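Shown below is the structure under consideration.
Shown here: the complex without one of its protein chains, the others still in place.
Chain naming follows the written order as A, B and C, and within any one chain the residues start at number 1.
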């Protein structure tokens, strides 16, 4: 691996950044967050349409099915931009975990239909892993699943129980979805109740691989949010005047920003590398994805808190909207294992 | 409890501080440290004599036997002064643990002889707890004991094995003492090999109580060392000029000192309280002594490192001698349980 | 209200307010105050109102107010019949109050006030405001600031809730446009507002504030752990959790005893020195750390958020964590606190000033 981004990867990042900077204003964020807070889907449909045209949901899907056929590192780079923008669109489940799971399944007919629909932005998939309150009987699934990612506006749900993935249609009878009020009001989290709903099993899909991919996708968004928070802090500190000079001229504020930078850079490199390794060196991917999410989560906690502190009272209000990025980092931390859990796995994996 | 020191306690502290300020110069420290580093006893005999006259070894010994008959809080206050001075004299074992153990033993004749000798500064006792490589047979003890505190210059050793304390004479035949090179070269730590040495058992002494007392005594020295390190840092920062002004005028240095103060004050209060509770509320003492040592150890690590940083390169050399206090805090941290072990006990004790 | 009246009558609240103004008239005795506070906490009894009016306005009026001001406001305030809000901070004067701009211009027997205040908590439920305004436009920094009290329903006063990260508008912006107040609104002399406002600080009970909230959080946390252990749903490894819990407990216990020591010192008229200055910094940080431990414990449950959660619910921790982060910033950020500890407490040299 060349340890920095290729020209193509940089172009992808810049294209998404340009689009997101134009479209995801603080007004858009507030409007969609109000929906999310009310337990509705926070996805901005117009934005989703735009990003679909840029290839967002098809990033990891083979070009035979209308996707871009790119790799996890490209998905990381895009996820980072989504995090930087606090974009109100689904990502980890719909654009990463579901396409990978379906691609990995043995039934090629499934590939064709579903992947084509996902790449076209028409099929949106909420995903739940380790849903152990589900039972499957003669092709029908019943029970409960909590913490279903990207559940708002989903047309399908991909549910893993007992090591097997099942796809169900969101509009089938017997599907009851309640959206939680998520801590990040721009992402969505659902609670599903299922009553003998027809379910299509996917065979041969590795739960571990899908989990790794999900962790990397969450970490990518978190480091993107951190980049924004650092930039915003440096900028605010240059503008805000107290005691007759910009607060950024005070050593305390300077050092807070320096520490944010020091935590951010290694986390970015590690998350990129986890994306690279996921495709290129599957044997090292389990460890690397754990390390990457654990580090990104901790950087996220430190940087988001410190950014609020640099902004003082203004960071605590909604006036600058900083808390949306704070909440993205905190939300991601709690899903697919918090750092305390991940670190135990890291150590155990190495026989410690 | 009045949560601050009584007039008498303040007077004791001031008396010891005065004496130690006069006698424990950096030259004295260097001379004694050279002995300690060479694996010899670092005790300054003249100082020990002086402090004995002020009542140091008899602090906790009943006045019937020539002691001062004071309590653990007074011992804490004195230990704090010894730590503040980095004094090259034994404390935790000889002045706290041994007198308490002997006082608690059922045989009054032992009290009389030994306590009188300890109070007179003539009997110095190295102590080892949990020495599980010892066997006792027909009144004679054999085997090994590591980490014997205050072993240098000891006339006797008090060894606990299997819940029972035994006193042996240092000069008895079959006693082989090797002094370690201790990290704090002003304290001493020994390794004992014993070959059928006559041993007097002490009956009815609680190992837990002696352990609690030892922890409190170590914590007292640590907070004293921290007080010194903070004072020295503030003073150095006022004197040292770089970039045309005293480094103490830089916010970074200011905030480092402020954080030291913020960690120091609660640790002092908690250690004082542990001393008070040890005598006045034995049921709460196990928890309080754990909390006090855990907090003092962490304050010690943070404050000693930060003090070295404030002093820059000068802190790293022997020119200011700051490292003697750094080493006292680090040495104490490792004995009678480091904070990681203590915190597990704290939680377990409360059913967590 | 009745409870408050009972408390005041028996000297359990506002005990040092003179009887002529509706108080108990006791001598200042910080030790007794602390004991009462501990006992009420231990018995789980509400300790009566602790509004900004009682903690800040009443002592200020007692020290600097006119007889008319004392008679008019003290009794009503301590009985909870009148609520006050504070108008100190402005958008450009947060940590640095000396740069406040809200101006009061003399006009006959009145002042006419124009400007904007921010972080005005409880302005929406208050009847009265105590406020710092600039009466001498040209005076530098501290000079030229005056302390005034007036009703918040005067013409020209607009109160707008300020949305915060918790989802609750716990603060307000207050816009003042040609607000006319009589000169009798001044507390203390004109231009002495800085001195008047700062004199309140020594009455602040903040010193004793931290320990109860921390103890409450610790006990909630212990309860949460027990329930999660029982349900097998701990989201972090047990020893790591033990380690963090016990480490925080030691720090909380240290702070609690340190505060008790400060009370003892005050009771003996010993100067508190640096020790008194570290409490806010530590208390706020520890609250936040305890909140965060609870969130980590709850794992994926913490991905959901209920802004209307009850205080007794497990869903409250997120909100507390943000509220406590706000307190780390509010009333002097942690950085300002450290400056104060270093300068006032440790006597370290002042920073270079602007050229």
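What we mean here is this: a residue touches a chain if its C-beta (ideal position, glycine included) is under 8 Å from a C-beta of that chain, and two chains touch if they have at least 3 such contacts.
This is a predicted model, so every value here is computed, not measured.
Among the displayed chains, contact with the absent chain in the complete complex occurs for A, B, C.
In the complete complex, the hidden chain is touched by one of C:26, C:215, C:240 or C:272, namely C:240. Within the complete assembly, B:305 is the residue of B:40, B:140 or B:305 that touches the hidden chain. Touching the chain that is not shown, out of A:37, A:110 or A:344: A:344 (per the contact rule at the top).
Checked against the full complex, the candidates A:257, A:308, A:322 or A:336 give a single residue touching the omitted chain, namely A:257. Contact with the omitted chain, checked across A:294, A:308, A:322 or A:336, is made by A:294. Residue-level contact of chain C with the missing chain is found at 237-240, 242-243, 351-355. Although one chain is not drawn, its touching partners on chain B can still be listed: residues 37, 146-147, 180-185, 189, 241-245, 250, 252-253, 301, 305, 308-309, 312-319, 322-323, 326-327, 330-331, 334-335, 338, 340-341, 344. Listed by residue number, the positions of chain A touching the unshown chain are 2-4, 234, 237-238, 245-246, 248-251, 253-255, 257-259, 261-262, 265-270, 272-273, 288, 291-292, 294-295, 298, 339-340, 342-344, 346-348, 350-352.
The definition used in the following text is that only the chains that are shown with their structure count from here on.
With centres set at the average Cα position, the gap from chain B to chain C is 41 Å. In chain C, the residues that reach two or more other chains under the touch definition are 241, 335, 338-339. In chain B, the positions touching at least two other chains are 250-251, 255.
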